[in-house]
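The other protein chains are all here in position, but one chain of the complex has been omitted.
Presenting subunit A:
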Amino acid sequence: MTSVTIENMDLTIDKKDILKNINLELMSGKITTIIGPNGCGKSTLLKTVSNIIQAGEGSVYINDLDIRRMKSKALAKKVAILSQKNRLQYDLKVRDLVSFSRYPYLRRFQGLTADDHKIIDWALRETGADEFSGRMMSELSGGQAQRVWISLLLAQGSDVLLLDEPTTYLDIHHQLETLNIIRDLNKKTRQTVVMVLHDINQALKYSDEIVVMNRGEIVRCGTPADVLTNDILNEVFNINGRITTDPVTGKPVLSDYELFCRTVNGRAL
């Protein structure tokens, strides 16, 4: 089990506050989903946890160790991130791409070991990407490519998986397929998962905990039932919804929604 704690984090870029006083303890072994409007800092928050962007103030602790004091490869063994824009500039064979996830474990002059290959095979199988592991990335559909990227994340062998909008650009079938893969894996491996989703119902359905962000701040954080209130929907998304309980799962759902007040380009009419 790996614990992740974010303490008093502030980030200012070009005099603009991107993250404001973020305090968050991730539930280890569980799925946490961040929701919030475009540009509220979700991606930036994930990047600071994997140290791609360095926080201005405050710290991220992995197992009580400040990530700024960890070697970059040691951190990569703990935290893996799937970026929102994971487009390849160059075409690669699926398996070759996934094998790069073992980079943090490689020593100079040493290729992949038998163990590395085993982990890569396992990661490809878990997402079903083994079916097309010999194909080129450019030949894959969006859903297939996403499975490869998740395999890459898995093969990195990290306890903490950060997924930035893993369902964006996928049709509804592949969105659910991707989310099911993530949930099933989480059940099996007990990795800590943090993802960013835009669909509120999907967030409710797949998460143990939901973090609501707005303008660089965490507005609310709790179980799906805790965060799904019309106050939050009004304030953060400027929408009003009909919140009901699904008769089968007993979980809250947003059964219909409309703009809270009519707007054009975010401005009230």
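Keep in mind that, in the parts below, a contact is a pair of C-beta atoms (placed from the backbone, for glycine too) under 8 Å apart; a residue touches a chain by one contact, two chains touch by 3 or more; residues count from 1.
To be clear about the criterion, contacts and distances are computed from a predicted model.
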The complex's invisible chain, by UniProt name, from "Pyridine nucleotide-disulfide oxidoreductase", "Response regulator", "Iron complex transport system permease protein" or "1,2-phenylacetyl-CoA epoxidase subunit B": "Iron complex transport system permease protein"
Touching the absent chain when the full complex is considered, from A:29, A:56 or A:104: A:104
Residue touching the undisplayed chain, where the options are A:86, A:189, A:214 or A:229: A:86
Residue, one of A:6, A:75 or A:154, that touches the chain absent here: A:75
Those residues of subunit A which, in the complete complex, touch the missing chain: 47, 50-52, 71-77, 79-81, 83, 86-93, 96, 100-101, 103-104, 106, 108-109, 136-138, 156
